[in-house]
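First the structure, then my questions, so here it is.
Shown here: the complex without one of its protein chains, the others still in place.
Labels for the chains are A, B and C, by order of writing; each one numbers its residues from 1.
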Amino acid sequence: MDDVVLKFLDKPKLSNPIMVEGLPGIGLVGKLAGDHLLDELKAKKFAELYSPFLPPQVGIQEDGTVKLVNMEFHSWSRNGRELILLTGDFQGITPDSQYQLAERTLDLALDLNVKRMYTLGGLATGNITQSPRVFGAATSRSLVKEHAKYDIVFREDGAIFGASGLLLGLGVQRDVEGVCLMGETHGQIVDAKSAEAVLRVLTRILGVEVDMTALENKAKDTERQMGQISKMISDHQRAEQKRGDYSWESQSYIR
Amino acid sequence: MDDVVLKFLDKPKLSNPIMVEGLPGIGLVGKLAGDHLLDELKAKKFAELYSPFLPPQVGIQEDGTVKLVNMEFHSWSRNGRELILLTGDFQGITPDSQYQLAERTLDLALDLNVKRMYTLGGLATGNITQSPRVFGAATSRSLVKEHAKYDIVFREDGAIFGASGLLLGLGVQRDVEGVCLMGETHGQIVDAKSAEAVLRVLTRILGVEVDMTALENKAKDTERQMGQISKMISDHQRAEQKRGDYSWESQSYIR
Amino acid sequence: MDDVVLKFLDKPKLSNPIMVEGLPGIGLVGKLAGDHLLDELKAKKFAELYSPFLPPQVGIQEDGTVKLVNMEFHSWSRNGRELILLTGDFQGITPDSQYQLAERTLDLALDLNVKRMYTLGGLATGNITQSPRVFGAATSRSLVKEHAKYDIVFREDGAIFGASGLLLGLGVQRDVEGVCLMGETHGQIVDAKSAEAVLRVLTRILGVEVDMTALENKAKDTERQMGQISKMISDHQRAEQKRGDYSWESQSYIR
Partner (left out) sequence: MDDVVLKFLDKPKLSNPIMVEGLPGIGLVGKLAGDHLLDELKAKKFAELYSPFLPPQVGIQEDGTVKLVNMEFHSWSRNGRELILLTGDFQGITPDSQYQLAERTLDLALDLNVKRMYTLGGLATGNITQSPRVFGAATSRSLVKEHAKYDIVFREDGAIFGASGLLLGLGVQRDVEGVCLMGETHGQIVDAKSAEAVLRVLTRILGVEVDMTALENKAKDTERQMGQISKMISDHQRAEQKRGDYSWESQSYIR
């Protein structure tokens, strides 16, 4: 199996689309925002990405059928505005796979004439707040300046991990500019409030309108599904510790 | 060494076999069910799979000889019914190796005209029950419907990890359909009862008959062997922690 | 993406440069010493190294822009003395990537006529001392002898991990000689004092002069940035443990 398998259902013709990345991360802020944007805009899936860099698992859906974990690309256009949305179940599970997946995403983006990206995520502050701030980082000073009017806090602030960071860091080397929007979040909860804050800023930037009503419920659904899988995983781990059928990868042995 | 080495002892001619996967997993339910089916049907081994994706170890057998850990493929046919059984000591030990091994298994399955698979496993509920339920998931709604009559519980339920999930998730993309049967199990014990429940459903589906008498003893044997290896592993680990001759892979160092 | 991407901004012409490696390690001694030498000498960056072997993250800088983590090569020459400085945010994050990065560094060094290297690091003793010793190890006995006059303690002493060790161990096989200078350090603190001790020895060897005044502040800055990132990482980890969106790599699962 190739490292990354891109399965095109369709190839959208776009002249100047903006790409939005909403993959799972801290507080699930990026994923919630991306999934909600997708649902509300009714964007159309045009490609699926499968990879051995994603966890080796299928989800069981409501109708009893299975779905292999993946990332999905969607397109949307109206009145000359064009968007590509990247959503997914997981990010790459090893550091180097993060790089490979980001590069392949950029290949696709460049092929579809993307020149600007917005990557969405959370920034953990340990605080629970009713009006989460939105932090930002960008690929150039002029982009920082351009976004000053949107109530985004740009400041020196540690690091951005995973796809939200790499798409910018690798993108700028390939002439794609980008901004990362990070919603302030506690860090320990699935945070619909923070996702809403990020979406409010993003939709102003993009000039699109999105109803936020369903976001709270989506957060609850997501939390429930994650909790289920989380429980299964810890069950498995306890079971394996007991029976000694263990993970070689994280263990030492004779040497 | 290649990532996957398939050693054919024989190449069975089959026109429409069903493949059954019974590799180790939660509660060893799938492995117990697969091994028991193999023994009772006296299926014939036709291929061995070796791989650096399996743990680097040999087992010591009763007669003092060693056996490199592997997976094995067996064939069986009677009265027009044809089966291929996949059994093994381990599953792939890294996430991506799970994908590679599943793809190679599908290569072999397609080459032998397999169009349907049953993958066997356990589903941990934390309960000990005398009449474990059998849960299911399938590659299509029509398969779910087709299996409704067999007392299989199909419902949204987290995820299926490893080979039992990937064979379905990757198989459906290559036109092989499949059903995963998961026996309810506590999660912390090697569970012959759960394996029996899975086998009772599977044999009804397949239209074969299997005596369950020896299953309980097989479970005890398996538990004993696993316990032995488990003890050796923890001995090694303690020893290595002490002498500082440790696993780099799971450790950090100067950087 | 290739395993190592070298981006040349310029290609210095040097006839007999000495390479100095100052990457992060124990007590950040090597990084502090390398960064300070860079700043004081005002050496000129001529190449950037990017790699999926480095962590998948970008740093957020003071002006709100992002910087992909990397290593950087700088050149400096004056009065016939020529230096190449290797600095960076991280070292390779897997054991084998350490080898690959060291080999690529040696490729570049050989290409630029480097015949001698100094690698800088810390040696943890658990003690806090006002006058840290400088320990050494070299690629040959004659080098050990040559450096005897610089108050360097050469003795049998365990191992040197990462780039500081591999550049010597792999370098000697390619006819590049080298000395590793390790500042005595507690091990648990970012240690400007130890970096200063290393730099005092190094500058005597190289015959260059460097003001140490700013080193203490640089150590504080570095500690603050590291602390920020460290906090973000532990926030992420706690969040992920809670929501079950976990690292497959370091975990076991069904098999």
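FYI, a contact is a pair of C-beta atoms (placed from the backbone, for glycine too) under 8 Å apart; a residue touches a chain by one contact, two chains touch by 3 or more.
Bear in mind that the values here come from a model prediction, so they are computed numbers and not experimental data.
Participant: Of B:15, B:65 or B:79, which one is in contact with the hidden chain?
Facilitator: If we include the chain that is not displayed, B:65 is the one touching it.
Participant: For the full complex, which residue in A:64, A:121, A:136 or A:183 touches the chain that was left out?
Facilitator: Here the residue in touch with the unshown chain is A:121.
Participant: Since one chain isn't shown, list which residues of subunit B touch it in the complete complex.
Facilitator: 1, 7, 50, 52-69, 93, 225, 228-229, 231-233, 235-236, 238-239, 242-255
Participant: At which residues does subunit C meet the chain that is not included here?
Facilitator: Output for subunit C: 24, 26-28, 55-56, 90, 92-100, 102-103, 124, 126, 136-141, 144, 154-162, 165-166, 168-170, 172-173, 180, 187-190, 223, 226-227, 229-231, 233-234, 236-237, 240-241, 245-247, 249-250.
Here is the rule we use: only the chains that are shown with their structure count from here on.
Participant: Give the label of the chain whose average Cα location is farthest from that of subunit C.
Facilitator: B
Participant: Cα centroid separation between subunit A and subunit B, in whole Å?
Facilitator: Distance between chain centres, rounded to whole Å: 33 Å.
Participant: Any idea how many Å lie between the Cα centroids of subunit B and subunit C?
Facilitator: It comes to 47 Å between the two C-alpha centres.
Participant: Would you pick out the residues of subunit B that each touch at least 2 other chains?
Facilitator: Where subunit B meets two or more other chains at a single residue, that happens at 24, 26, 90, 92-95, 161-162, 249-250.
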